[in-house]
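Let me begin by handing over the structure; questions about it come next.
A single protein chain has been omitted; all remaining protein chains appear in their positions.
Should a chain be cited, it is by its letter among A and B, assigned in written order, with residues numbered from 1 in that chain.
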Amino acid sequence: MEKSFLTRNPSVLIFIACLALFTIAVTVMSEAMGSEMISTSFVKTLGKTLCLCLVAIAMDLIWGFAGILSLGHMAFFGLGGYMIGMWLMYARTEMIVEASMANAEIPPTAQEVVDAIGTQIFGVVGSSDFPVIWTFADSLFLQLLLVVAVPGLLALVFGWLAFRSRVTGVYLSILTQAMTLALALYLFQNDSGLRGNNGLSGLQNLPGADAIPQADISLWFFWASALALGLGYLLAAWVVSGKFGSVIRGIRDDEARVRFLGYSVEGYKLFVFTLTAVIAAIAGALYYPQAGIINPAEIAPIASIYLAVWVAIGGRGRLYGAVIGAAFVSLLSTWFTGGQAPSIPLGFYTINWVDWWQVLLGISFVLVTLFAPKGIGGLVDHFTGRVSPERYGADLGPDSGSLQEQEAEK
Amino acid sequence: MTRLIMAALAALMLCVSMAAAQDSPIQALLQEHRALIEKSSRKTIQPAIDALRDSGLPEAQAVLEKWQAKDLWQRDADKLFFFGEKVDSKNYRLLDIATGEVAGEFPKKELNQLKPNSGVRSLIGAALVQFQLMAKDPAKRIEALDAIQRDPAEEHLVALAGAIEKETDPDIRDRKERLVRLLTISYGETEEARIAAIESFKGDLGVDVRGALNPLVATSREVAVGALHDGGNIATVLKPGSPEFSEAEAYDLLVSKDLVLPRITAVDRRAALQENITDARVGGVPVAQLNSEDARERAYQALAEAGLVRTAATQAQIAEALAAHVFFETYSEPSAAITEAANDTLSSINTQVGFNQFLDLTLDAMSLASIYFLAAIGLAITFGVMGVINMAHGEFIMMGAYTGYVVQQVIPDYTVSIIVALPLAFAVTFAAGVAMERLVIRWLYNRPLETLLATFGISIALQQLAKNIFGTQARPLTSPAWLDGALVLNDVVSISYIRIAIFVLALIFLGVFLFIMKRTRLGLEVRAVTQNPRMAASMGINPDRINMLTFGLGSGIAGIAGVAIGLYAKVTSELGSDYIVQSFMTVVVGGVGNIWGTLLGASMIGFLQKGIEWMNPSNTLAAQTYMIIFIIIFIQFRPRGIIALKGRAAGD
Partner (left out) sequence: MKLRMTSALVGALAFATSAMAADDTIKVGVLHSLSGTMAISETTLKDTMLMLIEEQNAKGGILGKQLEAVVVDPASDWPLFAEKARELLTVEEVDVMFGCWTSVSRKSVLPVIEELNGLLFYPVQYEGEESSKNVFYTGAAPNQQAIPATDYYLEELGVEKFALLGTDYVYPRTTNNILESYLKSKGIAEEDIFVNYTPFGHSDWSKIVADVVALGADGKKVGVISTINGDANIGFYKELAAAGISADDIPVVAFSVGEEELSGLDTTNLVGHLAAWNYFQSAEAESNDAFIEAWKAKMGEDRVTNDPMEATYIGFNMWANAVEQAGTTDVDAVRSAMWGQEYPNLTGGTAVMGVNHHLSKPVLIGEITEDGQFDIISQTEEVPGDAWTDFLPESAVLTSDWKDLDCGMYNTETSSCVQIKSNY
């Protein structure tokens, strides 16, 4: 008798329940509901954190389950943000332009309106013409389609090229890093048509929603992010639970063996790569309207490395681990950079967390990798009693995979 | 009481010195032009400089020189001019400009320093030429030649030609002769002399030569009604509609010469329509409908027919206007023989220039390649040989650079400090590398991807530590004086000595690396451990020790690279992160585990980047972008890099 998907994966149910409870709690405590317990800015922070959790799930899927350490997934995240940002900017500027042109003595032609929008959007970077890539910016539907299509296609082409030539391991990591660097540098150029270093800004102002307070809008986005996270988690859990999941875990553990068993390793990898790119893009499309601005620095290689670090700290190979890691680290960094963490006076020197927080973060990466390779998520195992043998001691022999000290002593 | 006497004495002294100063003719001359001198501007200062130069006063030269060097001061009390000497930061000693006698010490507040800007200074320099050209001091003579070169003028030609004869220094003599020829190009008396001068410069790469010749062959576009007039030095006749001269350009030229009426642009038309709105209609078309170009055109036609606005020129009218005129490019230089000679010489120069530019670009590319190589060589060891992904490699480079900075704070002599800094940087980063290997990396040899994360953590921690210790400002790391300047082959090809030094350093490290790996016990053991650790261990090699030393070596070299990079660029906490991705790509492109591969990879990246920069000189960012895209594609076809290890050594 097949058990149902949810009964086989009780963690999914627990997660969804937690997420729902959390969403309701935040909603009730938010300013939009009349309570002052959570400020709008914190609702935004939480909403953004949920999006980061979603992209962390994508990262966990590709790294924790398929064993591909992609250092380029924030590129897809950013691209998703850019795609939605183009529509947001265009639509909002269109309304401003139309309102201001309504006063003119002679009604404007369609071309004049477009030109004026161009001047408004690109005037900042010393240009006024619409680049080709803005062709669909006036249509929300098409631009939403592009949110998925552009990063998906990029991932498909890049993945196909990379997997076809059997680039694996650290080489693939460096290659994906090169991809995101190239994309960031490309977008940094003014000629790319996406306003160069300035990027797209003012995204939190939804077109036509000027009258609605940000308290409400932030809550809407929070709900949308929570919904997307829930669905993303379900999808990811479903993908890794069945036979497909077994195959990709197989690829992670021994790629050659899976290939010899007759599976199309490249196909599986490509699918996971593209799927996670699309999930990342959706997360990005939800994230940037809350952040308010997207610019090329967002997809610099370091962003993707941070993503990997979140997953590592949270515990890779388990979906909730990724979520915990992303939420934990990003909220902690919000707290430290907000200047609210109390300074520690040592007498001869005062530790200001603004100066030392990065050091702490860096050291904690090292400690987590060394002493808690399962990450925070590993704590769950202590409750559930699933504790695997301690494998972390010095190697007995110099070769990889040899028995290790503690193991041998048992 | 004493104070009173002092004040009285000071006042007396002031009177005396004033009297003496006012007496001197040079002071009188300066006072005469005081208004111009006080508010000196290149546009207005010439009369004052001329007056000084032509005054025939013996002090004129000294005054001009002091003025040029910003050493001329004015006393606020009586507006007299003095030479100033610094006593301390608040007080200055004034000297009389005529006699050189000390006029007393004054607080800076009561004085006004004359600060001629660089435009005025160059005019003063030009005026000084006649004094300096025959000066005893060769430096002064060179100064005069520089001044002439900066502002060539006709009057200098005669003076310069007269000054060659008595010149004793052969180098300066050569320069004077060359300068005479150069001035002859523009100001020679006869056409023959000018042509001869022009032709004597064939193949000369000097920017100044091209600077003299190009204005001769500069053309301007002209238009004549009907047929070409005789006279004038015409370069080419232009045909409207040809690729280099479109009909639109031709019409614009006619407009600019006021020969035809300008076109009516969309903006003009809109403005015209706006002015002619009557009863919410323009030319019979309701205003509300004017939101398309067609409707506006119709309305405008209607207005034109009513005679309210002027009619736009039709295509036929434009064609007619173009046919009625001849377009041509004409030289501003009237003599055809001279322009021909100039064109001839220029074309010979330009071929040379093109070749030399290529050479210069090659040097630049080699220099860039050597910098990448130097940054990557440590990584070629840690990543290439040991397979450890050290994201903190960039921070080791940074540590090396900061070591250089700290050493310079302790040892002020730049040469000594660099000599000390290089081994010290090696020692510091060697120690850091060994510590990191012992504490972190050795636990993770089986988990390369996690090494990446752990070392990344170390990287951000080190970066922030550097910020906390050294601050966020860039720190100076100055190269010794003998590395200042550049090796100049000619005006096109040059390369700075510091880049040459980096190039040499890179070569040395290539040699050191090869020596250690191929010729020493350590190298043998490293290779053994890399190929088969278990077997190496069985042969009595301690893999732990070897790993530690290898990692330390790679890190140490990164530290030395840091000193070099700090010398030519900057020392900041971000220094390392600028190089880390490029370094990894250098190693991967070249082929992991092979130093020659790293060398090839660095060369490829350097040359490629300079090549793309050459094609698109206005956007350096594009060069970097396309270079990385190229690398991505390259790796698709050679996933193991340019030099791929084969057989067992390849691993995986």
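One rule holds for everything that comes next: a residue touches a chain if its C-beta (ideal position, glycine included) is under 8 Å from a C-beta of that chain, and two chains touch if they have at least 3 such contacts.
Since the model is a prediction, treat every value here as computed from it, not as a measurement.
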item	value
Touch with the omitted chain, as defined above, among B:N91, B:S122, B:T219 or B:T330	B:S122
Residue in contact with the excluded chain [from B:T345, B:S417, B:T572 or B:S603]	B:T572
Contacting the left-out chain in the complete assembly, out of B:V223, B:A474, B:L489 or B:I629	B:A474
Positions on subunit B where the hidden chain makes contact	41-43, 70, 108, 115-122, 146, 150, 207, 210-215, 218, 357, 360-361, 364, 367-368, 371, 464, 467, 471-476, 478, 484-486, 488, 491-492, 494-499, 565, 568-572, 574, 578, 610, 613-614, 617-621, 624
Residue numbers in subunit A that touch the chain omitted from display	15, 18-19, 21-22, 25, 37-42, 44-46, 48, 96, 99-100, 103-105, 119-120, 123-126, 128, 185, 188-190, 195-199, 201-202, 204-205, 214, 288, 291-295, 297-298, 320, 323-324, 327-328, 331-332, 334-335, 337-342, 354-355, 358, 379-380
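What we mean here is this: only the chains that are shown with their structure count from here on.
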item	value
Distance between chain centroids, defined by C-alpha means - subunit A, subunit B (Å)	41
Contact set on subunit B toward subunit A in their complex	270, 273-274, 277, 282, 287-293, 296, 387, 389, 391, 440, 442-450, 452-454, 456-465, 467-468, 529, 533-534, 536-537, 543, 577, 581, 584-585, 588, 619, 621-622, 624-625, 628-629, 631-633, 635-637, 639, 652
Sites on subunit A touched by subunit B in the complex	69, 105-111, 158, 161-162, 164-171, 173-175, 177-179, 181-182, 185-186, 188-189, 191, 301-302, 305, 308-309, 312, 355-356, 358-359, 361-366, 369-370, 373, 392, 394-395, 397-401
